[in-house]
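A single protein chain has been removed from this complex, and every other one stays in its place.
After this line comes chain A, so read on.
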Amino acid sequence: MLEIKNLVKRYGKGAPVLKDLNLSVEGEQLMSIIGSSGAGKSTLLRCVNRLVEPTSGSITLNGTDFTTLGPKELRRARRRVGMVFQSFNLVDRLSVMENVQSGRLGYISTWAAVTRRYPAEDIERAFELMERVGIAQYADKRADELSGGERQRVGVVRALMQRPEILLADEPTASLDPKTSEQIMSLLRDLARELNLPVIINIHNVTEAKEYSDRIVGMRYGRIIFDDKPAALDAAQMDEIYAGTPSEDRQEMGAIA
């Protein structure tokens, strides 16, 4: 279970991007976060594994408070959080297998990593997952030879190789065409069920979010203003999520500046 309490993130001296945010995610649900650009979706996701350092508040994953960890414990803790990126973030010049195995870098020895002598069970697992998502035939291809949808599958497998307790996906379909995008979304949904894995997805496509999620969270200017089942999201709430700055927000930002 992921529990976020009173999370605040402020870049420099500006107004906070996340304002006292509370959120808890449990079970194998697929949760989508929607909201206009600049609402803080990406920052929220990156605070969880501290790719972005939170200003204050706590983030607890199955009993571990991530916000207080030192560098070494943080590295160990990050193994438990898988992440999928909008631009896939693969190492282009490495093979698909090397990219997939880089999900195990937090576990294997430096020697094994440098010499590419991966543990047999990791190789086994890599092939199982690659077969599951349909990229096993590309194991020895260079990552940049693959199409967008295939590259994102490599990204997903890399994250799953970590055997994560939660999967974060930062706009995983924004660089893909509509059809591939749907394939990746249904893949994420199915994997969430198969692996009992809670999945959090930042997404701009509201139709897809409603179709594939068990729960939708709407963010606006660093706050959660909607949190319910997809069916409960109606036009009025959509307007509110994607509306301009309400007077309340403006006053608060003025007070801080």
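The working rule: a contact is a pair of C-beta atoms (placed from the backbone, for glycine too) under 8 Å apart; a residue touches a chain by one contact, two chains touch by 3 or more; residues count from 1.
Note that in this section contacts and distances are computed from a predicted model.
Participant: Using the UniProt record as the reference, specify the protein name of the hidden chain from among "Phosphonate transport system permease protein", "ATP synthase subunit b", "Multicomponent K+:H+ antiporter subunit G" or "Assimilatory nitrite reductase (NAD(P)H) small subunit".
Facilitator: Checked against "Phosphonate transport system permease protein", "ATP synthase subunit b", "Multicomponent K+:H+ antiporter subunit G" or "Assimilatory nitrite reductase (NAD(P)H) small subunit": the hidden chain maps to "Phosphonate transport system permease protein".
Participant: Of A:Leu2, A:Leu90 or A:Ile184, which residue touches the hidden chain?
Facilitator: For the chain that is not drawn, the touching residue is A:Leu90.
Participant: Any idea which of A:Glu98, A:Glu150, A:Glu165 or A:Glu208 touches the chain not displayed?
Facilitator: Here the residue in touch with the unshown chain is A:Glu98.
Participant: Tell me which residue among A:Ser32, A:Thr67 or A:Gln162 touches the hidden chain in the full complex.
Facilitator: Per the contact definition at the top, the residue touching the missing chain is A:Gln162.
Participant: Pick out the residues on chain A that sit against the missing chain.
Facilitator: Residues 49, 51, 75-79, 81, 83, 85, 87, 89-94, 98, 102-107, 110, 113-114, 155, 158-159, 162 of chain A touch the chain that is not shown.
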